[in-house]
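The complex appears here without one of its protein chains, the remainder shown in place.
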Amino acid sequence: MNRRAWLMLLLPLLVAGCGKGRDERSLVRFWAMGREGEVVQELVRDFEELHPTIRVEVQQIPWTAAHEKLLTAHVGDSSPDLCQLGNTWIAEFVALHALEPLGDWVDRSTTITPRGFFPGIWDTNVIDGTPYGVPWYVDTRVLFYRKDVLAQAGYDAMPETWAEWRQAMTAVKRLAGKDGYAILLPTNEFSQPVIFGLQMNSPLVAENGTVGAFSKKPFRDAFAFYIGLFEDGLAPPVSNSEVSNLYQEFARGYFSMYVTGPWNLGEFERRLPPALADEWATAPLPGPGGIETGVSLAGGSSIVLFRSSERKEAAWKLIEYLSAPAQQLRFFALTGDLPARTESWQHESIASDPRITAFGEQLKRVVATPKIPEWEQIATRIMIRAEEAIRGSATIDEALEALDRDVDVILDKRRWLLEKRGLVPESPTDGDGDAS
Amino acid sequence: MRSHLEKRQRRAAWLFLAPALTLIGVFFFLPIVIGFALSLTDFDIYAIGSIDTVRFVGADNYQSTLGSGEFWNAFRNTAYFVFLGGPLSVIVSLAGAILVSGRLARFKEIFRTLYFAPVITTLVAVAVVWRSLYHPRYGLMNYALAKLGIPAIDWLGDPVWAMPAIVLMAVWKTFGYNMLIFVAGLISIPEELYEAAEVDGASAWQRVLHVTLPSLAPTFLFVSLITLIGYFQVFAEPYVMTQGGPVRSTVTLMLLMYEEGFRWWRMGNASAIAFLLFVITLVGTMIQLKLRKADPA
Partner (left out) sequence: MNKRMQTVLLHVVLTVIGLVTIAPLAWMVGASFMPVGEAASYPPRFIPSRPTLEHYIALFTRLDIARNFMNSAFITITATMISVLVNAMAGYAFAKLRFGGRDRLFKFLLAGMMIPAQVGMLPLFLLLKNLGLVNTYMGIMIPSFASIFAIFLVRQYVLSVPDELLDAARMDGAGEFRIFWTIVLPIVRPILVTLAAFTFISTWNDFMWPLIILSDESKYTLPVALANLAGEHVQDTELMMAGAMVTIAPVMIVFLFFQRVYYQGIMAGGVKG
């Protein structure tokens, strides 16, 4: 190659090297997932105006890659200052000593107090009495359903017990015919079987989170109920990606109930045909023994502060800003993510919408999944084993026994660590009350 | 004088080799050694928190991996990919090479470039493109099927079709490379052989059968070998297109290793998977090499 060719190749390097301008403000790096990462930029710009000495850099991470990105960043000492973290992941990152304990920060704060949030949700952030995250938005699952179809089937409200609910589904299925179903429970989600298990009071894992409790009676009963919905043709054995257009299918009556989360409120409004605009509703989940047993998942995302951060003061200011009731409402308006601050729920944009208040009702009855680092792995196994049972490649008992075996392997290390105690940050509490 | 020159040359040789050997030693061989050591431990997420939670576990990782349905599922998926995609790729590229090198063919360069273009493309980018082509409703694939009167297939959503869909893309992406190697093999076949066959009155098809294919045997083995090894390491296609789904039907060994290692940080287990993958490719290579030695050509 001649000299000029080399120069041509080098040119981009020089340009790349010179591109950076000087910025005196202290830089807070904030990672947020999925759509939140896109939308939060707008709030962050206002925050920067309020705090001229702080610059916030938001990085958007796809949900599918979030877990490994956070881990490799932590291991590679390149964690951000702040991060949005699904609250089921908190225990894991606490075990890694990655997160800053927020007890003192919360005590000193004039705007953040535990009482300002849904108790079930705040609790998911607390490991051994210490909070490690501040709830950003909340997420739980409720029932979305077609009022018109349900009325046609002879119901003017959503039933509150499993038995009646199942009858209602059977009635809807009869209307839907051979190619239709009553309810969509996507097979690639672990939340439905887990919710049913929690409703039956299953602790999911037993003995201080060291063995699986899936083949024990409470979970087995719940699982049988869940699988039964597929066996009896009330739910189609399909995953999310196999339903090419969920909203069209809902409108078409392919299914008339759907257990899903708040992000679908906006989607349903946008995507359903106008004729159906008033024909759908949401309701808290029915329970095996009435509505008060109809618990759901204490989900959502928190904002956590990394222990390695060198700009904790500035980062904490951003946490306070984002969890202020006014910003929570704004974020709700932008994303449809439900505010974690109970105060924001008084606002009429929320209080006047029965579809949202159903979520509010449900949030009073939410239960955290086991707060152990291995939970995410266990959840994946639940999904895989449940899918096997749904597709008929394993019986209910086979699937659950296999699941317990999987879980035992996953929890082996934790058992060992707890046995020799003292080395691990004290075992997080999990759903106590062994139901067996 | 002479010994002085030799000494000087020896010193120069090591100086010339130093950068490459250091880099290869530190960033290629050393990790493999560490990897083997890791595979005998239970290095996991707790080990990041404090390293003294790492235990030596002997062959446990291998045992539990070989006993897990997840591993065999990934193995089956990978084998499916390799043994469906490998032969398909070799056959398509051989056919392509013979056609494009045909004595009657014009514009050889243009055709060759056309066929080769997918090889150059960035895998992630074409995976994104193919994901759209496979769209059950709007995708080009199902449109083409509809034209042929075949009902639509939910390519990436159906566990039965997801792997074939990925195979199809991989073959499209790689056949040009193999084709080129075959073209090189074809060029080295002496023209006289064809002429002799022609004099004997062999048809074009017979010439392919009796001259081209036997002469290509060594190339054929080589191509099969590199295709096999490469295909066993399939990762990015399922990572971008299906994330291993639906129903884990496209989780390959590499994807499983990635998930175990970097998503769950079960490094011990992941390293065991990596070594099992290595052993599998090694066995494959050995078989091929044996065949090659046994082959008189």
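We just call them A and B in the order they show up, numbering each chain from 1.
Here is the rule we go by: a residue touches a chain if its C-beta (ideal position, glycine included) is under 8 Å from a C-beta of that chain, and two chains touch if they have at least 3 such contacts.
The shown structure was predicted, so the numbers you read here are calculated from the model rather than taken from an experiment.
Among the residues A:Glu24, A:Glu49 or A:Asp77, only A:Asp77 touches the chain that is left out of the figure. Taking the complete complex into account, B:Ala125 is the one of B:Leu66, B:Ile91, B:Ala125 or B:Leu209 that touches the chain left out.
For subunit B, the residues touching the absent chain in the complete assembly are 5-6, 8-10, 12-17, 19-21, 23-24, 26-32, 34-35, 38, 96, 99-100, 102, 104-106, 111-118, 120-126, 128-133, 135, 137-140, 143, 172, 176-177, 180-181, 183-185, 188, 204, 219, 222-223, 226, 229, 232-233, 235-236, 239-240, 254, 257-258, 261-262, 267, 270-271, 274-275, 277-278, 281-282, 285. For subunit A, the residues in touch with the chain missing from this view are 1, 9-10, 12-13, 15-16, 19, 34-35, 38, 57, 59-65, 68-69, 72-73, 75-79.
Basically, only the chains that are shown with their structure count from here on.
Per-chain CA centroids place subunit A at a distance of 37 Å from subunit B.
Of all the residues in subunit B, the ones that touch subunit A in their complex are 42, 44-46, 48-50, 52-53, 55, 64, 68-69, 136-137, 154, 156-158, 243, 245-248, 258, 262-265. Residues 64, 67-68, 71-72, 74-75, 92, 95-97, 187-188, 239, 241-242, 244, 373, 376-377, 384, 387, 391, 402, 409, 413-414, 416-417, 423-424 of subunit A are the ones touching subunit B in the complex.
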